[in-house]
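The complex is shown incomplete by one protein chain, all other protein chains being positioned as in the whole.
Right after this comes chain A.
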Amino acid sequence: MPLLDARDVHGGYGGMNILNGVNMTIEADEIGVIVGPNGAGKSTMLKAIFGLLHVSQGEILLRGEPIQNLPPNKLVQKGMGFVPQEYNVFPSLTVKENLQMGAYLKPGNVKRMLARVYEFFPPLYDKRHQPAGELSGGQRQMVAMGRALMAEPDVLLLDEPTAGLSPLYMNEIFERVKEVNAAGVGILMVEQNAKQALAIADKGFVLAAGQNRFTDTGAALLADPEVAKSFLGG
């Protein structure tokens, strides 16, 4: 049974449909990457999965159980984590407090998961008593991912985790994503840096105008001349 299975998802804001039948499947140990031009509905799809957007048609299954239109806190309990692209930390809370908030529903987890998150992101340990708002963009992204990991999710949704980061930090974040995935967390992420992201992807979904244009393994998409020409900038 796939970990996450979205079938023919339609949805949008206030009557305006942005998603016109998107299909996505990832298995428990996979990294799925969503790429595509601006306005294709990439981030919208993540929000629809995480219950932040009304799904008007189609279904989303988490381990076979329908979860479409459940509120976010229910989805966190069911093992889903979401890292928004912007405003993804609590700026006035310290790094440690940010992480603690991630395990709000599982207070028993805090001690054990704090140690694990510090293992994944060593820079956070040194800055644990600093307000998250004072950190650099890359470190803030680590706090955001760490916060989502605190609840021990089975699947982590990342919305453009490398947006606005320097190439150095970008590589670092991709490395961390691979490590988190290797530790048994399924990943579904939206990325602007399509080539790099598809390189670490088990599955790639190229969206355009709210529909799947290409769906294949990451490597196959990178090798496809048509995908390269239209979506990866040659």
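As a convention for this text, a residue touches a chain if its C-beta (ideal position, glycine included) is under 8 Å from a C-beta of that chain, and two chains touch if they have at least 3 such contacts; residues count from 1.
Definition applied: contacts and distances are computed from a predicted model.
Undergrad: Would you kindly match the missing chain to its UniProt protein name, picking from "L-lactate dehydrogenase complex protein LldE", "TAT-variant-translocated molybdopterin oxidoreductase", "Branched-chain amino acid ABC transporter permease" or "Multicomponent Na+:H+ antiporter subunit G"?
TA: "Branched-chain amino acid ABC transporter permease"
Undergrad: Could you tell which one of A:Q68, A:Q100 or A:T162 touches the chain left off the display?
TA: Spelled out, the listed residue whose C-beta touches the missing chain is A:Q100.
Undergrad: Of the residues A:G39, A:P66, A:P91 or A:G164, which one touches the chain left out of the display?
TA: Touching the chain that is not displayed is residue A:P91.
Undergrad: Where does chain A touch the missing chain, residue by residue?
TA: 50, 52, 71-73, 76-77, 82, 84, 87-93, 97-98, 100-102, 104-105, 107, 147, 151
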